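Omission of a single protein chain aside, the complex is shown with its protein chains in their original locations.
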Amino acid sequence: MADWLTPDQWSAVLLSLKVSFWATVLSLPAGVAVAYALARHEFWGKQALNGLVHLPLILPPVVTGYLLLLTFGRRGAIGGFLEESFGLVFAFRWTGAALAAAVMAFPLMVRAIRLAIEAVDPKLEQAAATLGASPLWIFATVTLPLILPGVIAGAILAFAKAMGEFGATITFVSNIPGQTQTLPSAVYSFLQVPGGDGQALQLVLIAVAIALLALFLSEWLGRAVARRIAGS
Amino acid sequence: MADWLTPDQWSAVLLSLKVSFWATVLSLPAGVAVAYALARHEFWGKQALNGLVHLPLILPPVVTGYLLLLTFGRRGAIGGFLEESFGLVFAFRWTGAALAAAVMAFPLMVRAIRLAIEAVDPKLEQAAATLGASPLWIFATVTLPLILPGVIAGAILAFAKAMGEFGATITFVSNIPGQTQTLPSAVYSFLQVPGGDGQALQLVLIAVAIALLALFLSEWLGRAVARRIAGS
Amino acid sequence: MSFSVRLLHRFGNFVLDVDFTAPAGVTALFGRSGSGKTSVVNAIAGLFKPEAGQISVGGRVLYDSERGASIPVHQRRLGYVFQEGRLFPHLSVQQNLGYGRWFAPGGAATRAEFERVVAMLGIEGLLERRPGSLSGGEKQRVAIGRALLASPQLLLMDEPLAALDEERKAEILPYLERLCEHSEIPIVYVSHSMAEVARLATTLVLMEDGIVTRSGPASEVLSDPESVPALGIRTAGASLRATVAAQEEDGLTRLETTAGPLFLPRVEAPVGALVSIRILAHDVILSRTRPEGLSALNILATTVTAVRLGDGPGAIVQLRAGEDLLLARITRRSAMALELTPGADCFAILKTVSVAQQNVGRTG
Amino acid sequence: MSFSVRLLHRFGNFVLDVDFTAPAGVTALFGRSGSGKTSVVNAIAGLFKPEAGQISVGGRVLYDSERGASIPVHQRRLGYVFQEGRLFPHLSVQQNLGYGRWFAPGGAATRAEFERVVAMLGIEGLLERRPGSLSGGEKQRVAIGRALLASPQLLLMDEPLAALDEERKAEILPYLERLCEHSEIPIVYVSHSMAEVARLATTLVLMEDGIVTRSGPASEVLSDPESVPALGIRTAGASLRATVAAQEEDGLTRLETTAGPLFLPRVEAPVGALVSIRILAHDVILSRTRPEGLSALNILATTVTAVRLGDGPGAIVQLRAGEDLLLARITRRSAMALELTPGADCFAILKTVSVAQQNVGRTG
Partner (left out) sequence: AAQADDVLVFAAASLKTALDQVATEWGGRTGRSVTVSYAGSSSLARQIEQGAPADLFISASVDWMDYLQSAELIRPETRIDLLGNSLVLIAHGRDAGRIDLEAGADLAGLLGDQRLAMALVESVPAGIYGKAALTSLGQWDAVKEKVAQTDNVRAALALVSSGEAPFGIVYASDAVAEDTVSVIAVFAQTSHVPIIYPAALTASSSAPDALLFLEALSGPAAADMFRAQGFRPLNGQGDG
């Protein structure tokens, strides 16, 4: 592989994988929590939360990236706080790319998980409660296993989206080869110069291959889980 | 409203609404069909179809737009055929913007609907079959009503995505005011020049307001349908 | 319309190996929990395709694994009352009831039929409701109505009355019975209640562990002392055929059997009608001499034809009562004391009230 | 531990208005389909919060609408057998059975208990399976096991045996009975089977259309001729208390009642044990003179205490048999012919085999 990719391209591939992986994994708990809250609870500000979650889907990516820059940049309210308190820096780091990817993918993840939660029969959760399980336990032992196919679907959707995310990422953390240059950024670069199509195509194919692999894996996993539940 | 928006901005808002509406409405039947096929059938090429559906999510939007340009453009294989046979032109028309939006939103729509279909108990469909309903009737009278909340969720997700779609659209049909300049394209134009931020912000707020309105409408609709099903 | 089922299928380590034929009428499947009854019904419905087998109803082949023939479920014209309801949650009770009607070619249930079924099931007040908020028994009643109103060519009922109270059962059973009489359609009926089975069944199929242990005309299987263990001693009994002779003033009905007159609480049938009366073995008392001054009004002269001593303290005595057979379940001690051996004459004492309404069925 | 339930709630045009108290033991809810039984059980479980009401068990207030108090469901320490299974589809049978164990503070069921319950329910072969492929009755048995093994402080059983065959019921009932005897925990039991109710219940609550029409000690309610219409005539009957006197060689058990000896098929209880025997009204034959030479072994000398003539051809006669009461259901015609009026002496004839195993329960 390394033969027909330049080191920069190669590192873009690896970085994209890293960014997408962490973006997915770290946002998954939040995604499940938000989906659960939206599916099963009524609370003050619910619709506001719902709107906020969907915002990255609605806004042009550039705008999302810009808003991220304003809030999570070094001078941003949250970014500054995080840097001072935890030494956590997003600006111009791969962590920022992961944050941008996670934010962009979040609505997709939440939607998928939420639909799965809404499909769980509350009667089963009630049955667990009568047997002594507290709400948290019920979630862990009944709801979560039952929504697993939905969670997997949501996670893979998010991963795929993260692999393709470009606008918000480059706006927020720019394109620093080896640090924040993800696959789509590299593709974009190639497309900007006449004759770069070939190399762009190469990278696109790699991105597609990776995402499809993840997709098929998730299909397979989802079906395995569903079969386990169906009980044959 | 017309007061504080220039005619071009105003027409971008209307165009975006039109494009998103038709993109959603026209792709919905296909979305339901594909979701049903993926959820309930095993067929040759299923995984290929699944991959194809997800492609727009995985690819950087610019690449999707470019691919659309290559296939549905006037010189493209399909575009040329459609123009000759049906006089249907996508390139540089609002129809093309709708196509781009539909393609980009399709994976989200299909995922949502598919999850809903997978949550329908096949035993109910069996019951309908024993009562004499053919597969098509079963779908229309049992499956479809039961997945309606999922279909609504999928449609609105697609609509929101269509309202925010930018990369593929501008690459495929350019950014011609009054014809293909959607809200996000207009936002992009303003962001490219000094001093355009204010106007961009204005447009972004309009986009957000419209998408949130649709979102809340769908929440409300989805809940009304779910309540009807729960039977209280 | 006759009926034949042959199937072989393996689920894990459970093997379903079933073969029976039945004439027109009600075929009852009887067997313990997990013996494969629902699987047989599902195979008939087409919801489960056995590895090997053939199913035909009235000459119409529904399924034939060898010829690869399988009529699609929706073309089998069924009314299936599932063991677990399966009402459509998004439709009102009324719409659930009417669902099959859309697809019934020509012979859709009429308005009057609809109202009769609804009244019989006592679900008039539920029509606008959705299944979600119905009680267990209400759901089951709606499911019965839905199947009945689909104008089926084949009725499959998997424990349709299990969740219902005795009174409700007593209201629904006569309806089912009339249905069995008047309609030509075959009915497959699964139940754990021998009373229901004995009352409705033309043919009885006993199942155990996936295998048919006995099948044949219900009256034969039921009055055979050898099938008592399979049926359960509490439910053993035989049927007497009788003609309605008179409706008496105090609410009793006088019937004539070939062994003599019989008084039962009001039998809703016109004078002259033929009925079949199921008499449980444990409801029969035997005496070598004709007893006097008992509250029991029915005393039939009979002859012992067979005695089967069980493992426990009981014995089953088969008696000839006129042209029919009766079963009596008594203690071994009494059998000894009364010297009941084949050929012995004795009197069978039946309490009038022992024959429940649900054990009287019309025939012919 | 005593038990009190008071609740008022409106569902559409159905009003649930229930008020009863019960001492320790089994409280049976009996009533027609849709009378509100499941709703009461759900309220006790905390799955449904009535608009107004108070529920307390052994002094512990589970719910009080006035004080706004409601113990969360998972802290009520329940074992609830739902009317519709509700097994966890993603867990194996074994894991379903063990689910409550994770949460039982301290007193989790032991390995031996687990095995005993599994054997009693006949589900040893199913432990590795998932609920999806179980038969209806198998599901219900697993659900019973799951509730029993949760070490509950309060057991709620909503028609637990409805989908089971008679033999399986006969295996499970004695277990439930022992449970009722040995445990201090209150049990709320919903059933359409009077045999089950009569055998298990300490307290009987009769419901109709959301309202409690009668409640009180089971023996009292059951032997009251006035409650016969509510119970259904087929299920009316009373209980005799008896002491096991001897286990005889031919498999019969001799019992002593205050009205004389009684022979029953083997009662599994040691000599000297106190048992209660439910005798169905329609299983009793009356005679003014002591009959001779009958296959029926049990003849008790009794005195008529009350006669209730129904609307139909039947009559219910209440009899004093020693210190207990008996009910007999005979025809009005016989009641006239035998001149049965309060104070009259007569003999009650019971068939030994008429008393099913399930109608013999141990007491004290």
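Here the chain labels run A, B, C and D in written order, and each chain numbers its own residues starting at 1.
Here, a residue touches a chain if its C-beta (ideal position, glycine included) is under 8 Å from a C-beta of that chain, and two chains touch if they have at least 3 such contacts.
The structure presented is a predicted model; accordingly, all values stated were derived computationally and were not measured.
Looking at the complete complex, one finds that the omitted chain is in touch with A, B. Annotation for chain A: contacts to the undisplayed chain at residues 62, 66, 69-70, 73-75, 91-92, 166-167, 170-171, 173-176, 180-181, 185, 188-196. For chain B, the residues in touch with the chain missing from this view are 7, 11, 62, 65-66, 69-70, 73-76, 91-92, 170-171, 174-181, 188-196.
We take it that only the chains that are shown with their structure count from here on.
Any chain touching chain B that also touches chain C would appear here, but none does. Between chain A and chain C, the least number of touch steps comes to 2.
On a Cα centroid basis, the chain most remote from chain A in this structure is C.
Between the Cα centres of chain A and chain D there is a gap of 57 Å. The mean-CA centres of chain B and chain D are about 60 angstrom from one another, to the nearest whole unit.
Residues of chain D found to touch two or more other chains are 84, 129, 133.
Under the stated contact rule, the graph of chain-to-chain touches is a ring, a single cycle where every chain has exactly two partners. Applying the touch criterion to all chain pairs gives A-B, A-D, B-C, C-D.
Within the complex formed with chain A, the residues of chain D that make contact are 45-47, 72-80, 82, 84, 86, 88-91, 99-100, 102-104, 129-133, 146-147, 150, 156. Across the complex, chain A is touched by residues 47, 50-51, 54-55, 57-63, 66, 107-108, 111-112, 115-116, 118-119, 149-150, 153, 157, 160-161, 163-164, 166-167, 184, 187-188, 191, 200, 204, 207-208, 211-212, 215-216, 219, 226 of chain B. On the side of chain D, the complex with chain C involves touching residues 11-12, 31-34, 38-39, 83-85, 129, 133, 135-138, 140-141, 158-159, 162-168, 192, 194, 232-235, 250-252, 263, 265-266, 282-283, 285-289, 291-297, 312-314, 328-335, 338, 340, 349, 351-354, 356.
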